[in-house]
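With one protein chain removed, the remaining protein chains of the complex are shown where they sit.
By letter and in written order, the chains are A and B; residue numbering begins at 1 in each of them.
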Amino acid sequence: MMRDRSLPSYCVISPGSVLDFTAGILGKGPVMGPMVRPDQPGFHVFDRLRRPEDLVLEYTTTTMPPKKAFFPPTETVFRFSAGDPPNLTPVRGDPPWVLLGVHPCDLSAIDALDRAYSFPPPDRRWRHNRDRSIIVGVDCMPDEYCFCDSLGVSQARRPCDLFLTEIERGYLVETHTRAGGELLGEARTSNALGQDFLEAEHRRRQKALGIQARLSADPGRLADFLEAEPFQEIWEDIAARCYSCGSCNTTCPACFCFTMDDVFHWDLQSGERRRAWDSCQLLDFAAVAGGHRFREDRWQRVRHRWHRKFLHLYRRFGRPFCTGCGRCSRACTADINILDETNRIIAAATKGRGHA
Amino acid sequence: MPETGKRAGVPADWTYLPEPARIVSIRREAVDAVIELELADRSALGHKPGQFVQVSMFGFGEIPISICSSPTRTGRFKLCVRPAGHVSNALYRASEGDWVGIRGPFGRGFPIRTMRNRDVLAVAGGIGLAPLRSLIQYVRDNREAYGRLVVVYGARNPSLILFRTDVEAWTRGEDVEMFLTVDEADESWTGRTGVVTGPLKEIDLSTRSTVAAVVGPPVMFRFVAAELLAKGMNRRRIFFSLERRFECGIGKCGHCQLNGMYVCQDGPVFRYSDLEGFSEAVEARAPER
Partner (left out) sequence: MKKEKPRIAFFDFACCEGCQLTVLQLEEKLLDLLDHVEVAAWRVAISGGSDAYDIAFCEGSISNREDEERLHRIRETAGTVVSLGTCASIGCHNALKNQWTGGEVLELVYGGEAGRFETLPARPVASVVPVDYQILGCPASLPEIEIVLKRILTGQPHPLPNNPVCVECKRNDNLCVLEKGVMCLGPVTRCGCDAICTSYGDACQGCRGLVDEPNLEAAVRVLTENHRHAIMDAVARGLRVDRERIRTWFSLYNGPDLQLEQEKTGHGP
């Protein structure tokens, strides 16, 4: 796409106008955004917004990342019915028109999936859904699980159309794309003043300071370490605690493995093919017919998780497939913390080299 | 952006939507079925030897199957299916006139260009003969472009020999040196017994000009590799076709990842010298000598 030289541009929107703006777009198409979990106050979830007041722009994290807007946990890919030849009807994705309230780490994860799914031959389902959505990002306040800063994504803006940073008067709005500008055309905004920029900058600094947890090496060095050394004992130690439940993958915004299954409808002639999120930690993930499992041992699967995120995909797509969002550590049913374990690997690799 | 395995006239929009293909004929044997297919629009598949297609049995699922016919033969194409589970059993039981779904062809096939003007050694174990058959036919159909064609094929027992007619023709043919062996003989068997490394030991190869293509069960690779290396073959001229679980065939689903590679896209055919560097290519480790 052609770069628009006038972008990014800036303005300010008041909290009241955000509400009006949301109400306006809700009337025009499906909108997804963070809201309080109906089943458990205090926790948030990305879901279809029905009422503007349900939108929560200040939240720490959600159980599931917003990738589900473009890559749902389960979906129908096509339907088939008997015929000569059989009728095959593709089922298109159903992405929200606007995805609201995405944090920088989750934006960066969408960028990761853009790269992986666009790599030829592309996954056109992803592209189709992405091309139909406008993304509005919002800045966040980190919690104790976040380590996005050391992965360089704490200020990520790609790929968003609009980005909001909270300030005294409401939000400083960055318009990053023309589509974002058009969407914003609906809202009452005012010019951004020097004071607004200062406040936003202050907030960003506060945020960076708030992120205490850090990886003790940059992603490039981490990849080199993983490539150079076996770290067998560490994998085995993690594996001894790991259930292989897959929750670290299914909650990860940068994971994208899936499985496909067919189901018949009740006429037993027609049916559909369904796609669902999968996880490389599961025992049968790399099983082939006949029962051979290519990562039979739990530690091999654990190693694979680290290798895939921080080595293989890093080399292939030029970025780690982790954003430091901390969801996997929070979700891990066995108390395995990705940051602690990664730092342990780094410590083992740098031991005796005079630097850490 | 060029898309592997996409032919003209196919809507590129539907990444996971197969094309219907009709079963023109099916020849079912005790242990496998050779299925001849024709795409609904009768177009040619446009594959290379060693490539595979994702085959759908609607309502059952989708699995990777190698194309066992050579692109040099007719517009139709053939698959050889060994019933091994859910989908392959259903394919095996299918009948003439049934419809299946096809996506592909996918993957990197055998290095037919590297093989040009060189001797070709095809080593097959069990169902591994299916993809190699496509290579063998291809070489025979372009005979002047290749040197010797040596085929070593091992089956578990005589009743499990695939493509019997072909194997007999190759045995008789002037242009193929055929070595057939079975692990366990029965009363009627008069041929060779033992695993494929037996004939490999005997064959006199000009190792400098030979390219080997090896397809078989995981246990076979390492022993064949050891034998070929012992004969002095260059590890860069030994090619293995690997098996993994595929859900997509286009390097997205993650199931077939092998270190930094996707077997479905970067393979299934790999150079032995590359595999040696992959900690997860467990089947390719040559045994310690």
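The working rule: a residue touches a chain if its C-beta (ideal position, glycine included) is under 8 Å from a C-beta of that chain, and two chains touch if they have at least 3 such contacts.
Treat the numbers as computed from the prediction; the structure is a model and nothing was measured.
Visitor: So there's a chain missing from this view; which of the remaining chains does it actually touch?
Guide: Within the full complex, the chain not displayed touches A, B.
Visitor: Given the contact definition stated above, which residue among B:86, B:148 or B:271 touches the chain not shown here?
Guide: Answering carefully, the residue with contact to the hidden chain is B:86.
Visitor: Would you indicate which residue among A:15, A:29, A:73 or A:290 is in contact with the undisplayed chain?
Guide: Final answer for the missing-chain contact: A:73.
Visitor: Mind listing the subunit A residues that contact the chain we can't see here?
Guide: Against the left-out chain, subunit A lists 37, 39-40, 43, 45, 47, 63-64, 68, 73-74, 240-247, 250-251, 263-264, 266-268, 276-277, 279, 282-284, 298, 329-335, 337, 340.
Visitor: By the contact definition given up top, give the residues of subunit B that touch the hidden chain.
Guide: Counting only subunit B, the missing chain is touched by 59-60, 86, 89-90.
Throughout what follows, only the chains that are shown with their structure count from here on.
Visitor: Quick one: in the complex, what on subunit B touches subunit A?
Guide: 1-6, 12-18, 20, 22, 40, 56, 58-62, 84-85, 88, 99, 101, 218, 243-245, 247-248, 250-260, 265, 279-280, 282
Visitor: In the complex of these two chains, what residues of subunit A are touching subunit B?
Guide: Touching subunit B from subunit A are residues 77-78, 80, 84-86, 88, 90, 116-117, 119-125, 128, 230, 256-264, 268, 271, 273, 275, 278, 280, 285-290, 292, 294-295, 300, 304, 307-308, 311-312, 315-316.
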